[in-house]
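Of the protein chains in this complex, one is absent; all others appear in place.
A and B label the chains in the order they appear, each numbered from 1.
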Amino acid sequence: MLIAILRHCFKKNLKVILTGQLALGLPLGEIALNQVSGEYNKVYGRDYVNIGYRPGSTALMVGIGREIRDFFKTDYRGVPLDSFEFMRRVHNYHDIALLVTLAHGAVADAWIQYAGARFNQKIIVGCTGVNAPNMYQYLSAQQITGLIGGLQGASEYETLVEKPGAATLGMPAQSTAHALLIILLIIGNIGFILSKKKI
Amino acid sequence: MSSDLIGTWLAATLTLAIFSFLYRDNPLYRAAEHVYVGISAGFAVIYAWAFDVYPMLVESFKVHLGAKNYFEAYILIIPALLGVAMLLRSIPKLTWISRWPISFTIGIGAGLGLIAAIQGYLLPQIFDTLRPLININNAIIYIGVITTLTYFYFSREHKGLTGTVARIGIIFIMVAFGASFGYTVMARVSLLIGRFYFLFHDWLPLIR
Partner (left out) sequence: MLYRTGPLILVFGTALLLIIAFFIPHKPFGDLEARFLNWYAIISGFTFLLGLDSLARHHLIKIVRREKGWFYSLLLVTSLFGTLFWGLYSWIRYASPFALNAPFMWLYKFMIIPLQATMFATLAFFIFSAAYRAFRVRNLAATLLLIAACMVMLGNVPIGSSIWAGISWLIHQIFPNTNLEILKRWELFAAAKDWLMAIPQAAAGRGIGIGLALGGIAMSLRIILGIERTYLSS
């Protein structure tokens, strides 16, 4: 999902700022940036930055509404943000056209409720399948502009950017697993109905 | 042997060790589980230092001091002390000190949470529900929200009209749970596919 979104951004020559809200997920972002930036000849600091992770969650989301440097004075590698030309123009949500949150659990809800509602930040959510149903209410209320739900959403996005990847590759297996589960459910229910009739 | 090759074999061993739990709890699984907890805890310490203490305290202090901004530099002692006070929770005689940083964070959390719940969730969601009843979908949303709320309203016994409304609520709740289950299946299966892809592509190159 992240790879497809990065490809889309770089294809459209958008500047990307990556940050992590879950400590253990952050290196995945760095790995993806490293991979995709090479495909589009994008240069670190000129076209994209990884500002890393800071604790604070909701406080950080609200705080960025005033000044991103209150939390991130340096990037992932400890280089000052102001040493990157395009970052000198970025101070708060006014300077961020679109916030894409790739989340599981309550992180997406927090971005919507704290950054979206308070600062009118335009948000797109990409989330795990477990969390996707919860996002439909925000989509309906136009609190988010778009939703990429689970592996299916990721494969659709890969199709959109015309570069099939891991998600598209996984869809046949996913189809088989779903079909198998439905067949098992049907067999189980036939057995259940028959056993009920016998009693 | 390259470090990537060793890593792939190690990752495959750990993957299989965790999967072995599907048969039953066994020493291999327990070993992998303990390694996971140990590494995660080690990661947490490095994270706390690399992304919190060092950039937000040490570096900020140095930058402000360098700019001769003494007030901004020395005021950082307050959050530093509060952070250290938080750690005193594990010393029984000094536990009471940790109440101060906890109160500070609880206060911030409650203040932010109160606003977010009202402005970030309640109002936009209620506004979106109050739609003109000009089509069936708007009516279903209206009925769904009211009946679900009624189902979770326990201050009144679910009898008579309340009971009927609550029973309609169950229909919506079951549809929502079913849909959630469908999505959860997708999520878990996709992770399983990821692991099998690793085993049969990265480790044993059986699939291309």
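Convention: contacts are C-beta pairs under 8 Å (C-beta built on N, C-alpha and C of every residue); 3 or more make two chains touch, one makes a residue touch a chain.
These numbers come from a predicted model, not from an experiment.
One chain of the complex is left out; on subunit A, the residues touching it are 23-24, 26-28, 30-31, 34, 52, 54-57, 59-60, 62-63, 66-67, 70-71, 76-78, 118, 133-134, 136-137, 139-140, 150, 152, 171-172, 174-179, 181-182, 184-185, 188-189, 192-193.
Residues 3, 7-8, 10-12, 14-15, 18-19, 21-22, 30-48, 50-53, 56-57, 75, 78-80, 82-84, 86-87, 89-90, 92, 95-96, 99-108, 110-115, 117-119, 121-122, 125-126, 128-129, 137, 140-149, 151-152, 169-186, 188-189, 191-192, 194-195, 198 are the ones on subunit B that touch the missing chain.
One rule holds for everything that comes next: only the chains that are shown with their structure count from here on.
We define each chain's centre as the mean of its Cα atoms; on that basis subunit A and subunit B are separated by 14 Å.
The touching residues of subunit A, when paired with subunit B in their complex, are 23-24, 52-55, 58-59, 62, 71, 73-74, 78, 110, 112-114, 116-118, 128-130, 132-133, 137, 140-143, 149-152, 166, 169-170, 173-174, 177-178, 181.
Partner subunit A is touched in their complex by these residues of subunit B: 40, 43-44, 47-48, 51-52, 55-56, 59-60, 63, 108-109, 112-113, 115-117, 119-121, 124-125, 127-128, 141, 176, 179-180, 183-190, 192-194, 196-197.
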